[in-house]
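Structure record follows, encoded as structure tokens.
One protein chain is absent from this view; the other protein chains keep their places.
Think of it as A, B and C in the order they're written, each chain with its own count starting at 1.
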Amino acid sequence: MTDITKDAIAPPRSFLSQDAIQLFYRLLAALLICAVLAVLSDSFLSLGNILNVLRQASLTFFIASGLTLVVLTAGLDLSVGANVALSACIAGTVIHKTGSPALGILTGLACGGIVGLLNGIMVTALRIPSFIATYGMLWVLNGLTYWYMAGETLHGFPAGFRQIGSGYLFGLPIPVYLLLVFLGIGTLFAQRTIWGQEIYAIGANPVAARLSGIPVARRLLLVYAVSGTMAGLASIIFLSRLNSAEADIGESLTLPAIAAVLIGGTSLFGGVGTVFGTFIGALILTLVLNGMNLLSVSANWQPLVTGIIVILAVWLDMKTRRRAQ
Amino acid sequence: MSDALPIEATTPTPLLELRGISKEFPGVKALDDVSFAVYPGEVHMLLGENGAGKSSLMKVLCGAYHADAGEFYHNGEKVAISSTADAQKLGIAVIFQEFSLVPYLDIAQNIFLGREPKGRIPGTIDRRKILADARRVLGTIGFDIDPSTTVDKLGVAQQQMVEIAKAISQNARILVMDEPTAALSDRETELLFALIARLKADGVSIVYISHRMAEVFALGDRITVLRDGRRIDGVRPADVTPDQLVRMMVGRNVDMTYPRNFADKPGEILLEVKGLTASTGISDINIEVRRGEIVGLCGLVGSGRSEVARAIFGADPVTSGEIIFDGKAIAGEPDLATRRGIALIPESRKSEGLALLRSVSDNLVVSALRKLFPSGLFDQRGAQRTSDSLIRQLRIATPSARQTVGLLSGGNQQKVVIGKWLAAGSKLFIFDEPTRGIDIGAKSEIFALIDRLVAEGAAALMISSEQVEICHVCDRAYVMREGRIAGHLTRNELTEENIVRLGMHHA
Amino acid sequence: DGETIAVFTKNQTNPFFQTVRVGADNMAKTLNAKTLQYIPTKPDSIPEQLSQIEDVVVKKPSAIVFTPVDYKAMVPGVEKINEAKIPVVNITDRSAGGKFLSFVGADDYSLGLETARFLLKTLGGKGNIVIIEGVKGSLTNVDRVRGFNDALKESPGAKLLASQPGNYQRLQALQVMENLMQSNSQIDGVLAANDAMAVGAIEALDGANRKAQVIGINGTKEAIDAIKSGKLLASGDYNGFAQGCLGTMMAIRSLRNQPVIAEIVLKPTVITKDNYQPFDVPLEQRTCPTFEDAAKLSAK
Partner (left out) sequence: MREAAVISQPNPLQRIPGVAMVLVLLIALFSAIAPGFLSVANLSNVLVQSTILTMLALPMTLIIMTEGLDLSMGAVLTLTSLCVAIVSLATKSMLLGLGAGLLVGAAFGIANGWLVAILGIPPFVATLGTLGMAQGLSLIVSDGQSVVGIPHSVRDIYSATLLGVPVPIVMALVTYAAFHGLLYHTRFGTYIFALGGNREALRYAGLSPNRLLIAVYAIGGAMAGIAGLLMTARMNSGHPTAGLGLEFDAIAAVAVGGTSFERGNGWLLGTVLGVIAVGVLRNGLNLISLPSSVQVASVGVLVIVALFLDGLRSRA
């Protein structure tokens, strides 16, 4: 009888982590779409258009990056769009009333953050499932915004403020810088801080996370507040980019943000996903829209194509994940 | 030792025979050319360390897993078992290690899932018949409960009984039981043993997986030992001693009396619980644990031991009383207790102990993040280093620290749960059934580990339903009854009889 | 006196309907009646407006001033009102069925036609043009875009580069415009089916440091400001305020057995930097037209 030691099972070393492989596939997909578009339309590959795509993707990305953290904890925030609308309207009013963009920006971020915090409180203290809590919040926020705006439009903001959304620095649009900065911060936060690790652990098994000594409620509050604050940031970009705000701007922002998170490979069951993936998700969505505009495809086809892409992306993700294991 | 197998000469054809079964999972060869035969009317014990491949073999047997290679023979005829339905047709029923019950269906519906008696209208269920049938089956195993109770209201032990009823109701010729007593109390275990005797008399074959030596010798007619996915040997209980069996299982000698140096002079008080009462059903609990001690907490299932553990750890709210740890009162959530140095190894590793989809490494460092990375910046390489050393220290059988923890065998999962608190450097370890479902080798390793921890100035509070273990390793013990401390036993008084006497219900 | 008029509008978000509601309130106040506003909680929701009609029929207001969220799908709702014998005036979008005391609205087709003509005239009858459409299938959008296209046909020198929907949404219009600028190096004129999209397009042009003449429709405050500052060429006046006023006036007059005008189609006005002054007054300070004005305002 030979002695079989446990060491016989040698740990296989792969040089790339699972997440890295997934991101690689996703990047490949985005590049593929680019290649197709470049063939079909000569105006696609211009620097102007690429910057254009990046700038358009930035708004979705800001909302979706905060949302990614929420989804990582196996939650969902359906109120992000409505939050953008309310924050934009309040921030806009503050700028009009005080003439101070700085004050407006702070108010916008604070308003978004407070809404996020309230979501967090509903999820943690009142123990309402996030899907429902934030759906309720969506209606409350819409009601508030409608009441506050009473069908008016806010418009006309100081030129300095408008630079944030529309300005350029060394030939690059400022939102693109912001996008890179928040992509970096988000990735560092999720992968390289212990808070990030705790968020992943909570998403994977909240009960075990709590019994492992993670302050689950506090981390969830943080995550929802961050998501809200990112919606606040998006509202500022929106304001300064469009030079105006009205009550209905949020509606069309929520589903694309969720779609970006999902296309980016973050699992709704929590514990799996990356902020960088979400960035690529936002990019893919924007590319598709951009391509359809460039190719003058009827907008009737837009929801259909987006739907197919969401399913395809997630399906391919699962396929490659399974094979990679 | 792998020569003579006398029993196979006396009974000509096995009822079911598996030949040359192999099964590989990514990174793990779970079964490697295993042959296995079940004869009519025998109780066949299947032994092996955690991860040896016992459950996998049984899943192959019942069609839940597809073997990569191998053949099946039923009464000498070659058959194919490619689905659970095939296995059922051959009269194979399984009581799984993981429950296969549906929480919001009642007991009757669970027992007859997929085999519901048909009602008059096509597609409907004959409600009266299903309840009557369920009552009858429950009666045969001596489990007295209303079959229209939904399963979500049942405790672990009760669920195990339903699981047994479900398997029995299939009138199987071969009944596989994967660690059926791991969650049962003594009384239920007795019922189960009586049932096994009756089934055996009826000619039913039983394959029984257990880590409890006593059961092996009390029940078994024949023993097959697996190690690292290979069949090591087949023997009769009469022909081996427990020590020989253990040697076959783990490939080395293990002392099952778990020798340790009992603390003559225990250190200062580490944990003091005064008049603890919680809405979960415990009241007026007074406990004291000193550094260097292992203190047992025993009692019957349902006596409230887990609740005491959870309340001390802050997992359940406390209504009154005081918990003083290391000289300071604590009251709050588990994160506070963790930071102060308390560790809880919970009852259910799957639902409370692990993030099953994350890696071994992620799970091992999760409680120690703050300690390992005081700057708040996480570093994958550092985490990997820590977990590699824990994997070595605890002999966790895993292809790598990157393996998904849910794919490890039960015992190795348990080691990961313990490992995360080693990483956190806790001072007080509260173990709730730490050896449930753990093999003998691992068990002695875990006890040695606990011994080393307390020798270095930590302390342990240990809940276990296996009184032998409590008697072997604890310095002293509290006995619980109906949510209260019924008594205290010093090292000299610590015997199984005393524990049972104090823990029994009077009246 | 003291009649209650139920006013139905499409949504709470579009500034245009706010002007309608203010007009209606304003007129009701001068005539000593009161209004109840009914607005779907989900913008432009057909099932919700139908439910609101059913609820209002129970409440029995004296009369109803009605903007259908969809001119075809709301016909059963109008018939319910008719069945309940509540007098009803149709404003803004002309319902495809049902009996109304009166219709007050603007002619979207000629609005589109006139504003587009103005733009083309400014460009000297030539240049590259893009159209940014509103919501597909909505009556206002269909007619406006038809007007745009007919005006373009009158100027053979002008070339239509693209016609893409922005769904009446500012952000979508901005992004569509940005994308169109990538594939078209020269855009001279933009025809937007409403002001929000026109302003969105202007932001896109500004962002790319490009210039084009842009027109919108609705005459919102935002548009007037943009016209004043020279960013917007013109906006077609849809005069929601007058629609609200006159619709309510007709409803109350009929209740008081006074004569009503069966159809008031407001004349299109193209608001430019030469004639914006009367529109540059806060809503609250505007006064409703009188019955005599109404006859004059009507195109027919």
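As a working rule, contacts are C-beta pairs under 8 Å (C-beta built on N, C-alpha and C of every residue); 3 or more make two chains touch, one makes a residue touch a chain.
Computed from a predicted structure; not experimentally measured.
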Omitted chain's touching partners, listed by label: A, B, C
Per the touch definition above, residue among A:140, A:180 or A:217 touching the missing chain: A:140
Of B:157, B:182, B:297 or B:416, the residue in touch with the unshown chain: B:157
Residue of B:13, B:35, B:84 or B:348 touching the missing chain in the full complex: B:84
For chain C, residues in touch with the removed chain: 12, 36-39, 41-42, 44-48, 50-52, 54-56, 58-59, 70-76, 96, 135-137, 142
Residues of chain A (touch criterion as defined above) contacting the omitted chain: 78, 122, 126-129, 131-133, 135-144, 146-147, 255, 258-259, 262, 267-269, 300-308, 310-311, 314-315, 318
Contact footprint on chain B, counting only the chain that is left out: 62, 64, 83-85, 88, 94, 96, 98-105, 109-110, 113-116, 119, 123-125, 127, 143-146, 149, 152-155, 157-158, 187, 300-302, 505
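In the analysis below, only the chains that are shown with their structure count from here on.
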Chain occupying the middle, per Cα centroid: A
Distance from chain C to chain A - Cα centre to Cα centre, in angstrom: 35
Between chain A and chain B, centroid-to-centroid distance (C-alpha), Å: 43
Intercentroid distance (Cα basis), chain C paired with chain B, Å: 72
Interface hub residues of chain C, defined as touching at least two other chains: none
Touching two or more other chains - residue numbers and ranges from chain A: none
Residues of chain A touching chain C in the complex: 41, 43-44, 46, 48-49, 52, 55-56, 59, 139, 142-143, 146, 149-153, 155-156, 166, 173, 238, 241-244, 246-249, 251-252, 289-290, 293-294, 296, 299-300
Chain A residues within the chain B interface of the complex: 1, 3-4, 6, 8-14, 17, 191-198, 200-201, 204-205, 207-215, 217, 271-272, 325
Interfacial residue positions of chain B with respect to chain A in the complex: 1-2, 26-28, 227-228, 230, 232, 251-252, 313, 315, 333-335, 337-339, 344, 346, 351-358, 362, 365-367, 369-370, 373, 376-380, 395, 397-403, 420, 424
